[in-house]
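With one protein chain held back, the other chains of the complex are shown just where they sit.
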């Protein structure tokens, strides 16, 4: 898996800051004076903590994600407030060196050879069909979830934060979690402050709302009390 | 202000229940046996509490909202995951009996006559211009935020819940808060269970995230601790 | 493949009609008099033809789609203005009788036995791994695009129209095209008028914009002229 930041809004902190200030100021953006990074970050932080997240939409990030499984992308594209351009199995006819297969660790442990042999056989049949005139878009029905694909993903920062809440959670599927970690690393190169906000949902809530918590974070008694309290909501 | 439920997904609990079960079951919807309302509600409740909200999108509610101010609708239509059909000030040319003005209580208290006189004058000028050939779409530049309008609003239940989190909060603007209360009353006629979920955000979080809490709800020490803990997120 | 209309906005024509009228009328929805179906349809038709489509969003349709391949659903869920609840390969552990495989006709022709044998072997290995403790979410990496799945799809009518423009086109992939045809059949049972609007994009445009037209529709010389004219757009 390879994740690269292809492009992003230049100076995202400034754009987000101007969005925050425009809401609450008599001044128009062109009239606002320059302030220090520290001041910009401080205003953004307070705005977010009070629940006003739409200002974060004005900064976008585009990632190139390469060599991930289609098991991953089928989950990924369920996030609808984002833009995708994915390698098409209808239009691309794979040859030996252009298709790989992602092997989960739990399979690699005892079944590496079996996995490799099965993938080899599947791909051999795929090629046999394609060479005999079966359209690639039909031959691909044989291809497994493990098949690699490439996808370009663009999310604005609000969505990236929402996406991380769900997919950086240890209850998320391991491959997509690995991808989000790499996305976060890429965001770190642009802004440590923004990267800090990419956290599993428990860090934003103050407690874990999963039925079966991962147990990685030890939540305080207060957190458990608050969770149990808000669970009464639907009984009111 | 008049809020009527124009239409809604029939038997929304059943549709949401089938959506929940489809995700986790070997069975297709057509193979699932009927279960009691109690069982359906119980599954939905557990699904929502664990953070899986997309199932709620399969039930929709359409409201007719009449006689609200355009101050309200300008806020309302900022909610983008919804559908709107609003009376157009470009195409509708108002006559005496078809335009009213919403007067806030804080104005009614000491300035009722002044407000009425000003509205009367504005409308007189509007009519004068229109009758002299100024297009309605331009004459409306005179019309105040207080001017009434009609709007049909369709939201799926997930969005209705999100909308309520923000606009049932006592920090929301009074007119839109009043509208959401009426929407909630309408939902109650369809399902008490679903209506229960329409709550300000503090009830979903377990604490208030506003900078200046309304003070209506007394949160426990635990809640304050959890809030202060999660506020550290962006410092990490 | 089985496609059933699970639920829909009752009396969708009336709701869409009220949405149209609300935009252009002095009257509020509650003040509007009943009119004949013919009059409602006529107003809706004129509204759509003039490019005002948002009114169509106030009617929604929920379909249960069963026994389609994951090749289909990976395409389907790329349509983002819709709601989905799909059987999870992470949470559902398939047994012999709960997983089937969709075989394309071009494969069935000469490779039926080979396809069946390969699917059998893949599934045998899947079961072997699962029974040996490999989590279902990892074992599924073996499963092919041909694997069947169930999904509940909710779209408002505007999106259903847009979806049909793309996926009822003969250049669409055969399985998803088959699904949309069945969806259209279901809509026909609710409203013949609305079903009429579910057409490939060429029928809405008046010409085909595909690089390689399917050739099924013979477009007039006028249509080809108009297409060639508008193709100059990006050269201006």
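By written order: A, B and C. Residues from 1 in each chain.
FYI, a residue touches a chain if its C-beta (ideal position, glycine included) is under 8 Å from a C-beta of that chain, and two chains touch if they have at least 3 such contacts.
Note that the structure is a prediction, hence the values are computed from the model and not measured.
*Asks:* List the displayed chains that the omitted chain touches in the full complex.
*Replies:* Every shown chain touched by the left-out chain: A, B, C.
*Asks:* Which of these, B:39, B:53 or B:74, touches the one chain of the complex that we don't see?
*Replies:* Of all options in B:39, B:53 or B:74, contact with the hidden chain holds for B:74.
*Asks:* Of the residues listed, B:45, B:140, B:201 or B:230, which one is in contact with the missing chain?
*Replies:* Counting the whole complex, the residue in contact with the absent chain is B:140.
*Asks:* Provide the residue numbers of subunit C that touch the chain removed from this figure.
*Replies:* Within subunit C, the residues that touch the unshown chain are 45-46, 48-51, 166, 193, 196-197, 199, 201, 203-207, 209-211, 220-223, 225-227, 229-231, 233-236.
*Asks:* Tell me, which residues in subunit B touch the chain that this view leaves out?
*Replies:* 69-71, 73-74, 77-78, 80-81, 84, 89-90, 101-107, 110-111, 114-115, 118, 121-122, 125, 129, 132, 134-135, 137-146, 173
*Asks:* Residue-wise, where is subunit A in contact with the chain that is not depicted?
*Replies:* 2, 4, 6-11, 15, 18-20, 22-26, 28-30, 54-55, 57-58, 60, 62, 64, 66-67, 83-88, 91-92, 94-95, 98, 150-152, 154, 156
We adopt the following convention: only the chains that are shown with their structure count from here on.
*Asks:* At the subunit B/subunit C interface, shared numbers over all numbers used: above half (same) or below half (different)?
*Replies:* same
*Asks:* When the centre of a chain is set as the mean of its C-alpha atoms, what distance in Å lies between subunit B and subunit C?
*Replies:* Each chain reduced to its C-alpha mean, subunit B and subunit C end up 30 Å apart.
*Asks:* How many Å are there between the centre of subunit A and the centre of subunit C, using C-alpha atoms for each centre?
*Replies:* The answer is 26 Å.
*Asks:* Would you please write down the residue numbers of subunit A that are in contact with two or more other chains?
*Replies:* Residues: none.
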